[in-house]
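Here the complex is missing one protein chain, while the rest keep their positions.
Coming up: subunit A.
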């Protein structure tokens, strides 16, 4: 594995196990002590690329490759403005194109390709989409607020539960003590058989325990995450995209001009006995959907169609 090395003081992880590499927006790493040394005044320039940096922008390098760090940085910055969501586009294609453009911008910035034009593009985009950006930002803010509220609520619930548990425990202890005292009192002042008294007390304690056992079960259902559930449901509805619809399609049977005597109908074929004069279909033909009356009717239709045909010059096309 590659040793982590501070590029300035050349300290390695091996020599200083507590070495922490920090990165800033330019993507070049420095160890913690170098940062302390160089940025005493709070700001300075990167020793490698001379980009002016602020000390407050340094953070611990999470990824071994500092380029990834840089990209994460840039991505965060770009996405703050390019915060459109799928609902903002009418088609999936447009949304994909938009995503692709964002990726191109990020790639350009991380690899220092066309930085000036890309920055210009970002500015232009910001200007053109001011409203949408603001709207989405507030939307994101609202969502985050809701999330925080939810967390807060859960925390409170947890605390309440803890308090209740403590209370219960204390009560239990008190109860036990009281029981013991009662038992001793009984034993001291009663005339009954000691054995009997012990037995009845033991039974009482058993019954009480069972009761206690049942109670938490009831409480558990009571404390189930009912509220949180309701909250989530309110949020998780996705907006249903509207589909533009025209008038519904209506089927119209095609009209066949016959230009001859009217052919028989389907029912006529059986009733008047036309089908008796064609070869009956075999089983293997029926499998494909063929029936003898289909070909029978077709032959009859074709026999009668066009019988009245008379050519005259008016309807001659060619």
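Definition applied: contacts are C-beta pairs under 8 Å (C-beta built on N, C-alpha and C of every residue); 3 or more make two chains touch, one makes a residue touch a chain; residues count from 1.
The rule is simple: contacts and distances are computed from a predicted model.
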Protein name (UniProt record) of the chain left out of view, among "NOP14 nucleolar protein homolog (yeast)", "Cyclin-H", "Replication protein A 14 kDa subunit B" or "NEDD8-conjugating enzyme UBC12": "Cyclin-H"
Which residue of A:12, A:110 or A:301 touches the chain not shown here: A:301
Absent chain, residues of subunit A that touch it: 113-114, 256-261, 272-274, 276-278, 296, 298-313, 316-318
